[in-house]
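Of the protein chains in this complex, one is absent; all others appear in place.
Letters A, B and C mark the chains as written, and numbering starts fresh at 1 in each.
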Amino acid sequence: MAVVDWVYDGLLALLVLGLAAGALYSLSLYRAVVFYIALGLVLALVWARLGAPDLALAEAAIGAGLTGVLLLSALKHQPNKARLMGWPWLPGLTGIAILLLLIMMVKAVWGLPQGMAAVGQAALLAVPESGVEHPVTAVLLNFRAWDTLLEVLVVLLALLALRQLTLPDETFPDAWPLLLAWSRLLAPLSLLLGIYLLWRGADAPGGAFQSGALIAAGLLMLRLVGLSPALPWSRFGVRLSILIGPTIFLLAAMATASLGAGWLAFPPDWSKALILLIEVAATTSIAISLALLVGSDSRELNQ
Amino acid sequence: MLWLISLLLLTVMASMVRVVVGPTRADRLLAIQLFGTAGTAVLLMMAYLWGQPALIDAALIIALLAAVITSALVQFLRREHHD
Amino acid sequence: MTEFQLFLGLGLLLFLLGVHGLVLSEHTIRRLIAINVSGGGVFLVMVSLASRGDSVDPVMQALVVTGLVVAVSATAFALRLGSALTRAESSDREGDH
Partner (left out) sequence: MNWALLSLALPLLSAFWVLLVRRAVSETILFATLVSLTAALAAFYQVQSDPVQTLLLGDWTLPLAIRFELTSLNALLMVLTATIHFLVGLYNRFSRHGSGRYSDYWPLSAVLHSALVALWLSRDLFNWYVTLELLTLVAVALVTLSGPKAYRAALGYLVLSLIASLFYLLGVALLYGEYGVLDLDRLSALAVDSANTRLALLLMVLGLMLKAALWPLYLWLPDAHANAPTAVSALLSALVVKGPLFILWLTLTQIAPVEFAQQLGLIFALFGSVALLSGAWSALRTPYLKTLVAYSTVAQLGYALITLGLLLRWQTPELATALWLFVIAHALAKVSAFLAAGEMQATFGSKELIAVRGASQSMPLAMFAFAVAGGSLIGLPPSGGFLAKWILLQPLFAEPAHWPWALAILLGTLASAAYVFRVVALAFDRYDVETELPQTDALAQWLSLLPALVVWGLALISQPLMLWLSTGANP
């Protein structure tokens, strides 16, 4: 590798390390949060560097949007107790332990073979039969669709779990006019970009999750300035839009199993249409679930 | 091109100093903004360098959503003065 | 050493640092940041393993996308649970007076 590659990789690695250290060891909680948000951004750069644009997209939507809002909201409700654990000798001692462990782990993994994994090769070969052209989407919605079904379920479950809590009320000050105008522009843009990513997902990086996270961030933007409509759990439409993703996914699995093709085995003629249907439904569910997961309070959820 | 990207990464590092030193929340907020802008620029250059149009989308997302964090910060923490 | 090994090592280090931070901290937000730093480390290991070949392993990328979704959902719930806990405890304290 050329020197410039080293400089560039080294700088990225140093940035990641510095930001992680800042996020973990800053005395002020606020500073730690800022560092962590920045770490998310830099990780998106690392994914791009390592040739994983799907992840760069996902990390950008999460790191730049959701996590920031989430942490800042937590900061508002959980006052800043600015200390790490008491004993002064503990960080140093455990630091040495970390170093030793790192050396052992690096030694163990050093000899890992080069070249792509067997499953990865099999996946690339099978892409033409999957109904979509983009390999990552093919893995997510066809080869390993069962994982994805369970993952959509995890999002739903997090929201259901949230419903059980008595949360502090979320009140925001009146937004400045500039902020209002700004969000009136940004929210539709993020919706548009989200739909575009979903549509692109079939043959290029993008897809249900990235799109859902982005739309959720747009919804949150509206929520922050008080423009968002309430999405109360008590309303049938809201529940339907949250449940539609996992439901359609599960029904597709059951239908394919009972029609003889096998659990989640999409017949070739139908696979493109089925995958599209599942993706649209999953995006709706993920977008609304994530928005509620980050930005709702008890008045909206516990009925 | 890579040198340029590295240079941009260096400016990001410089903004880390602002996060640590502060002194006010506004300074740290601006540091996040700088992270966002520099990140966008780096992604755009990578997209150009490796012919990966998807990275342009990622850059777009970051540019779009950096604003969300700013408004979240303003709306959640406006009335308090911790730091 | 290649860039795959550089980022693999970095990922392992991040994972360990996150565990370290988790052990040292008591505050909910700090603990969740630590867990997510650890998670970032694990994902970094996975992606650097995915980027060993000529093209990037799509399966590993898909696994990381799944992992990211799971992580953000769980983190969101955990942070909200922390807020709910703070509220419950402060209203308890007010109840005592």
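Quick notes
Throughout what follows, a contact is a pair of C-beta atoms (placed from the backbone, for glycine too) under 8 Å apart; a residue touches a chain by one contact, two chains touch by 3 or more.
None of these values were measured; they are calculated from a predicted model.
Under the touch definition stated at the start, the shown chains contacted by the missing one in the entire complex are A, C.
From the options A:74, A:145 or A:291, the residue with contact to the chain not on display is A:145.
Among the residues A:7, A:21, A:98 or A:160, only A:160 touches the chain that is left out of the figure.
Of the options A:27, A:257 or A:273, the residue whose C-beta touches the omitted chain is A:257. In the full complex, chain A touches the hidden chain at residues 104-105, 107-109, 111-113, 116-120, 122-123, 126, 142-147, 150-151, 153-154, 157-158, 160-161, 163-166, 236, 239-240, 243, 246-247, 250-251, 253-254, 257-258, 261-266. Where chain C meets the missing chain, the touching residues are 15, 18-19, 22, 28, 31-32, 35, 38-39, 41-42, 45-46, 49, 60, 63, 66-67, 70, 73-75, 77-78, 81-82, 84-85, 88, 92.
Keep in mind that, in the parts below, only the chains that are shown with their structure count from here on.
One finds 12 Å separating the Cα centroids of chain A and chain C. In whole angstrom, the spacing between the mean C-alpha positions of chain A and chain B is 19.
The touching residues of chain A, when paired with chain C in their complex, are 1, 5, 9-10, 13, 16-17, 20-21, 23-25, 29, 32-33, 36, 39, 43, 46-47, 50-52, 54-55, 58-59, 62, 66-67, 70-71, 73-75, 77-79, 81, 84-85, 90-91, 94-95, 98, 101-102, 105-106, 109-110, 112-117, 119-120, 123-124, 127, 135-136, 138-140, 143-144, 147-148, 151, 154-155, 157-158, 161-162, 165-168, 207, 209, 213, 286, 290, 293-294. For chain A in complex with chain B, the touching residues are 4-5, 7-8, 11-12, 14-15, 18-19, 22, 26, 28, 30-31, 34-35, 37-38, 41-42, 44-45, 48-49, 51, 53-54, 56-57, 60-61, 64-65, 68-69, 72-73, 75-76, 80, 172-173, 175-176, 179, 182-183, 186, 189-190, 193, 196-197, 200, 204-206, 214, 217, 220-221, 224-225. Here chain C touches chain A in the complex through residues 2-10, 12-14, 16-21, 23-30, 33-34, 36-37, 40, 43-44, 47-66, 68-70, 72-77, 79-84, 86-88, going by the rule given at the top.
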